[in-house]
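Report on the following structure.
A single protein chain has been omitted; all remaining protein chains appear in their positions.
Think of it as A and B in the order they're written, each chain with its own count starting at 1.
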Amino acid sequence: MIFVEDKNLVVPGDVLADDEYHTGRGTFKEGNKICSSLVGLVAVRDKKISVIPLQSKYIPKRGDVVIGEITDIRFSMWNLDINSPYSGFLPASDVFGKEKRDLSKAFDVGDVLFLRVVDVDEVKKVKLGLKGRGLGKFRGGILIYITPTKVPRLIGKKGSMINMIKDETKCDIIVGQNGVVWVKGKPEMERIAERVINMIEDQAHTSGLTDRVRNMLYELLGKEIEDEEEVPEPDIEEG
Amino acid sequence: MAVIRCRYNMAPFSVGERKRPGPDRRSVEISKITADALRPAVFLEKFPRSTIDVFIEILEAEGGTRCAGITAASVALADAGIPMRDLVVSCAAGKAGGNVILDLSEDEDKDGEADLPVAIMPRTSEITLLQMDGHLTPDEFDRALDLAVEGCKKINETQKEAIRNRYGDDNG
Partner (left out) sequence: MVMTMVSIVPEITRRSITELIRKGERADGRSPDDYRDIELEVGIIEKAEGSARVKMGNTQIMIGIKPQIGEPFADTPNVGVLMTNSELLPMASPTFEPGPPDERSVELARVTDRCLREGKVIDLEKLCIIEGEKVWMIFLDLHVLDYDGNLMDAAVLGSVAAILNTKIPTAKVENDKIVIDEENFMELPIKETPLMCTFAKIGGELVIDPSLDEENIMDARISIGMREDGSICAMQKGGEMPFTNEEIIKAIGITSQKTGELRKHLK
């Protein structure tokens, strides 16, 4: 038995299904019932039931790429705020190897970096690293903060959403899994990208978002909306 | 395990006679029982080594502020995306003028015979807060508790509505 439909909005404690179903993320089992633990939208895939949260805090996972800000320099590491209940650290050895050097010469407090989560231990100590393509310190640009669960929506299927924003605004955009987004382009284009990204965050749970984002971009850029975007739904379903 | 800390605070202008700012014995106790009432609902193990701060500000008091605080705090926890077994909802029953009644107003509480604030997790009806102040027979207590639980279940609908309204009702 299932008591909800796909995409229903549920709250913690709502009973979703009985034990013919399996628990996915955002759910838990109690006796023979599957319940939601979050405010979110139901996702049913075969016999697995999940709840996609509408708000969340970023919980670091090994392998994620994140955007972090240096908050403190210690003897042999930098501490970083990664927009999470947990701070991260970048060991000096990751940057200097075995050499002993002044850490603040490389990165100073206030610098913003694109990093990889190298390891998360059982008490959520988060080790960060810079080895990998495109990782390192940002120069210029602006930062936008969104709810981490909305990152997939911002990126879109195979990057369709984020690529559309990049193409239209001619901005470089990097999205951290932790909900921090870096945008660099012409200042007025950075502001347009910021407005669009904030709109996606607000409306991430609604359908038809890609079209609205395209229309908003065109409007902000002063472009004509092409007629072919507005093809009316055919009355008869084509067989 | 995460730690839940709570601070219940009354604005100086929230009561008839101006309240001096800062904690007093009453607000410290209410802070404690509020944290105790919320804790069983939260999956604390999901956030090891972290603290969840709950701040409750009473802007105007007219009876039942601890219950209103708990009810709103659990909605705020859910809204923050913190995983929970259930919402926590709170309501008081009591006895005034010889009758067992629900949700005592300030005046009813002052002149009444008993006050019984209760908080539950509504799906299972498990009780996470229970205080009693006054005088009740076991039978009256029974009736008051039932009434409070019934009240909680009604307020739980309002909690859910508040969350739904935040995201528009096109997904309800």
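The definition used in the following text is that a contact is a pair of C-beta atoms (placed from the backbone, for glycine too) under 8 Å apart; a residue touches a chain by one contact, two chains touch by 3 or more.
Nothing here was measured: the structure is a model prediction, and the numbers come from that model.
Touch, as defined at the top, links the missing chain to these shown chains in the whole complex: A, B. From the options A:1, A:109 or A:221, the residue with contact to the unseen chain in the full assembly is A:109. When the whole complex is considered, the residue among A:116, A:166 or A:191 that touches the unshown chain is A:191. By the touch rule set out above, chain A reaches the unshown chain at residues 69, 71, 81, 85, 87, 108-112, 138-143, 187, 190-191. On the side of chain B, touch with the chain left out of the figure occurs at residues 7, 9, 11-18, 21-22, 50-51, 53, 55, 57, 59-62.
Going forward, only the chains that are shown with their structure count from here on.
The geometric centre of chain A is 34 Å away from that of chain B, both derived from CA atoms. By the touch rule above, chain B contacts chain A in their complex via residues 41, 43, 46-50, 78-87, 121-123, 159-160, 163-164, 167-168, 170-172. Residues of chain A touching chain B in their complex: 7-9, 11-13, 15, 26, 28, 30, 35, 37-39, 41, 53-57, 59, 85-86, 122-124, 147, 149, 205-206.
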